[in-house]
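Every protein chain except one is present and positioned as in the full complex.
Going by the order they are written in, the chains are A, B, C and D; count residues from 1 in each one.
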Amino acid sequence: MNIETTTQADATKAVVEARNLDLVFPTNDGPVQALKDVNLTINKGDFVSFIGPSGCGKTTFLRVMAALEQPTGGEITVNGMSPDEARRQRAYGYVFQASGLYPWRNIARNIKLPLEIMGYSKAEQDKRVNEVLELVELSGFGGKYPWQLSGGMQQRASIARALAFDADILLMDEPFGALDEIVRDHLNEQLLKLWARTNKTIGFVTHSIPEAVYLSTKIVVMSPRPGRITDVIESPLPKERPLDIRDSPEFIEIAHRVREGLRAGHSDD
Amino acid sequence: MNIETTTQADATKAVVEARNLDLVFPTNDGPVQALKDVNLTINKGDFVSFIGPSGCGKTTFLRVMAALEQPTGGEITVNGMSPDEARRQRAYGYVFQASGLYPWRNIARNIKLPLEIMGYSKAEQDKRVNEVLELVELSGFGGKYPWQLSGGMQQRASIARALAFDADILLMDEPFGALDEIVRDHLNEQLLKLWARTNKTIGFVTHSIPEAVYLSTKIVVMSPRPGRITDVIESPLPKERPLDIRDSPEFIEIAHRVREGLRAGHSDD
Amino acid sequence: ADEVRLQLQWVTQAQFAGYYVALDKGFYGEEDLDVTILPGGPDIAPPQVLAGGGADVMLNWMPSALAAREKGLPVVNIAQPFKTSGLMLTCWKDTGITSPADFKGKTIGVWFYGNEYPFLSWMSKEGISTDGGEDGVTVLKQGFNVDPLLQRQADCISTMTYNEYGQVLDSGVSEDELVTFKYEDQGVATLEDGIYALEANLEDPAFQDKMVRFVRASMKGWKYAEANPSEAADIVLDNDASGAQTEAHQQRMMAEIAKLTAGSNGSLDPADFDRTVSTLLGGGSDPVITKVPEGAWTHSITDAALN
Amino acid sequence: MKTLIAVLTVLSVIIAFWYAACLPMNIKGVLTEAERAGAEVTPAGAKERRDLGEFGLVLDNSFAIPATWAQDRPRLPAPHQVAQELWKTTGAMVLKGKMMSKRSLFYHGWVTLSATLLGFAIGTGLGILLAVGIVHSRVMDMSVMPWAIVSQTIPIIALAPMIIVVLYSIGVQGILPKAIISAYLSFFPVVVGMVKGLRSPDGMQLDLLRTYNASTNQGFWKLRLPASMPYLFASLKIGIAASLVGAIVGELPTGAVAGLGARLLGGSYYGQTVQIWSALFAAAILAACLVALLGLIERSVLKRMGMGA
Partner (left out) sequence: MILVILAVLVWCGGWWLNSRLANGSHAATREVQLLVPVIFGFTLVMVWQLLVRGLMVPLVILPAPTDIASAFGANLSKLWEDFLQTFVKGALSGYVIGCSAAFLMAIVMDRSDFLRRGLLPVGNFVAALPIVGTAPILVMWFGFDWHSKAAVVVVMVFFPVLVNTVAGLRETSAMQRDLMQTYAASYWQSFFKLRLPAALPFIFNGLKISTTLALVGAIVAEFFGSPTVGMGFRISTSVGQLALDMVWAEIVVAALAGSLFYGVVAMVEKSLTFWHPSQRR
């Protein structure tokens, strides 16, 4: 692999650099501007949350980062190279908005899927599957098929699938949308721990203001039509975050700022 | 219609009475106990929220009330009769977990569907469609087809559909799940107003603790495997509820009690 | 007028010229008959149509008619306008075949649908097995065209003097490239194109009378066609709804057909019947008829028709 | 546009391949004819050539190549021969004002088409009725469906003559027997598709109607039927093609008097390969037109129903 570039990226610490990014979808009833003039730098080890009303381009931006969508203007580099090169170096773990498990594979084999593709050994595959199943509290469910699990369990399985291999960059699109508050809190904690341990760079889409504030080092507030970034909030919260940090005044202040940003976006409509 | 029974029910004010309700689903890998020994009384004009972890039987209980599911044990009466009789008297408006609009009907005709079935006159149909479209702020979208609307708008349309006819009992299964916080707050306010004005009885499933507390006169906390009621909290909040009531100490206290109840349910697992 | 429906055993062609002429020239009308001619084809078994009540009379080859009789459908030959058989085998000369003995080891196309029995009877007379191999012939169920010969998938195929043989020549083959074996010459000929009706119907005097008039008019048609072959061919062509027939082909067919009907006044010669039956009974294993049929023909109609 | 270019490219490749295929397919016949006409052929004698490879013969006798595309009764007619025959029996007939003459494919096409349409109507009606029954009655579902499958394993061409005779014997004749055979072939896809379609509404959509206390009738008209439309059209397209095959099969045992089937069979009796091929193409074109027509209807119906995204 391209070790040199990676090292260089590590040095500057800028993992993702977007400059004047535009993305226009051509559709039947005219073009839709999904992203307009987006500028953003994500550094190595950042936990970046994207928040904004439905249809503001959060998913689109995540997809551009993962080279699943081609920007129509501007520039974006990932680890100093184009997103597509980064993709081919298997830099990404992606959790989609819906769980997207393959119904013909049971949970364990769904998690093995990326491992098979990337050529891990059988023994290594089994080891990792067990590890991540434990992480998302699904030990014992490896043999079940997706439709035999509740929606929340499916979500967790798809998170496990993205964590099973060593991707530098984890992109998660509303991963906890279908879960109740308690499970959600628990998984939030787990995710923070994992992030602290592995120093991954994480891009995270959510509709929940407390979740965004609780998790992130950087909160990106977006507004729709055309999708653009209206505010980028650097979180002053420490890396260690017990759940009750959510009652601290800093937390409430950031949450307030995010809510104001969101409300402004809405009144634009 | 059976005016006598209705009057009698009005007198006692008990709209729904569940006694030792059991429900077991027979499945391939053995029976699943979805509801166990559920006792609950819902009075006329109550706003009852159901909250609990995924798979605890919230949907199932709502379905039992609407006679969509047959309990395997215990008793349940609605307006003093069996749920099925109540169904035949068209006592229910039901909002499903997903919007479930018919793709071949535009929004207005989707809302007309129950009105056609119940034999309302053409003029009456049009009048009511306009009323409810206004209520959910979709005026002007009547001619659009479901796939031309965003997910949130579809949800609102399906709520409008349930409000268009005069059902005594409104059952709503996570109606606001797919919406962002700002829109959700707005619809919560609208729903409260409607409820205050019409004195309907409402059963409401949610995953959000603040939402449950903000809306309800009665909060039912459930826990899974087997699904049963662990706590029923009567809300002391007044019927008039501005949004900022959510910062009041009573509110926070109830929310705390709900959270504790939920946590207890989870640790059961 | 009395209604008569006649089921042919093949598509409209000069093989049936007599009937079309009788219709076209009004001979049927003169006899106060309203005749409908129903064309046939490979998928039509005329006896079945008769059994189903779809027709009052049919044309048929005797092997097929006798088989139907044994199967419990009592059909009776009431007239036999065709005296001689037109069936033959046509072989490539360059295969070295000069006599039936040379068939050994060769591939031969045969029509089935009941037409295979004269062939089997012939082969058993010659002592040739029909199961293939060095000492036998390989039998193919031939479709109703001459491609197997032209494509050299078979060394010999079944042809009618009036139809398929002409098609072979039409495709550019000259007569001296071919060797032919007429069933008539081999002594295994069976009666072709007889007129048959159901026994039960014939018990009804009114039906009998109708048949008498029908046979009379038909024979008049046949004799007219023999005398005016070219006009007869044109009449046939006019009656062909499929638009597939060509003038030249029908003209030649009519000329050949005239040779086959020439010797008959319509009345069945019992000697021909006996020869047909003995040929069929000599067919080796699995014969189409197992015993000499009784009452399979009658002269009562022709006697009355031809006084 | 892109599709058009792609189709044209594929077509020209197919046609080029077709012309090329005429060489080995027809060479033996051409050589035999040439030899008869007195030409030098290597090797001489049809019998000698019988077991030789076609490609070798083409190479050794390259003078005969043009003739492989111009034979009277080729094993494989060249594309232009088929096109000429098609024109001769359609366009040219119209120009001569004999559109409905017996030698015009319009006449035969119409004969087949009328039986096809009647059979299709019967088959579709029956199919929909069966599907409605199967969806609403468990007994019908469990007992009829397996036998519907069995019915399709019966070779209809074997039954066709008997069906015709049996119908004959009860006094049904004319276009109807053909239409019944064509209906037999088209009802099955319609049943299968329609059962799938009528069952396509999910539990929630059905439950919604239950909460309204809608009657079975209302459920059918307001939910099941509209939901089944896309499935219905998909199977109608298969069904109409099957109907056409049925009508052609049904023509054979009615004396092959008229219709595209009669043309096919007539061509086959007299070794007129060009006629067979042109009748085949006419049938395929007819089927393609019918399917396209259904596609148009589908588009407009679905659009009016708001499903034409």
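The rule is short, and it goes like this: a contact is a pair of C-beta atoms (placed from the backbone, for glycine too) under 8 Å apart; a residue touches a chain by one contact, two chains touch by 3 or more.
This one's a predicted model, so the numbers in the text were calculated from it and none came from an experiment.
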Touching partners, among the displayed chains, of the absent chain: A, C, D
Listed residues A:47, A:92, A:195 or A:214, member touching the removed chain: A:92
Omitted-chain contact residue, chosen from C:48, C:77 or C:159: C:48
Residue of D:22, D:223 or D:283 touching the missing chain in the full complex: D:283
Residue numbers in chain D that touch the chain omitted from display: 2-3, 6-11, 14, 25, 75-76, 138-139, 141-147, 149-150, 152-159, 161-162, 165-166, 169, 241, 244-245, 248-249, 252, 260-261, 264, 268, 273, 276-277, 279-280, 283-284, 287-288, 291
Contacts of chain C with the absent chain, listed as residue ranges: 42-43, 45, 47-48, 51-52, 64, 67-68, 71-73, 112-116, 130, 138-143, 145, 147-148, 151, 153, 288
Contacts of chain A with the absent chain, listed as residue ranges: 63, 66-68, 87-90, 92-94, 96, 98, 100, 102-105, 113-114, 116-118, 145, 147
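Simple rule for what comes next: only the chains that are shown with their structure count from here on.
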Turn needed to bring chain A onto chain B - CA fit, degrees, nearest 5: 175
Dominant interface by contact count, named by its two chains: C-D
Chain centre separation (chain A, chain D; CA means) in Å: 54
Multi-chain contact sites of chain C, meaning residues that touch two or more partners: none
Chain B, residues touching no fewer than two other chains: none
Touch-based graph of the chains, sorted into line, ring, star, complete or other: line
Interchain pairs in contact, sorted by label: A-B, B-D, C-D
Residue ranges of chain D in contact with chain B within the complex: 204-205, 207-214, 218, 222-223, 226-227, 229, 305-307, 309
Touching residues on chain B, where the partner in the complex is chain D: 63, 66-68, 87-90, 92-94, 96-98, 100, 102-106, 113-114, 116-118, 145, 147
Touching residues on chain C, where the partner in the complex is chain D: 8, 11-12, 38-45, 48-49, 51-54, 92, 94-95, 143-147, 150-152, 167, 171-174, 240-244, 249
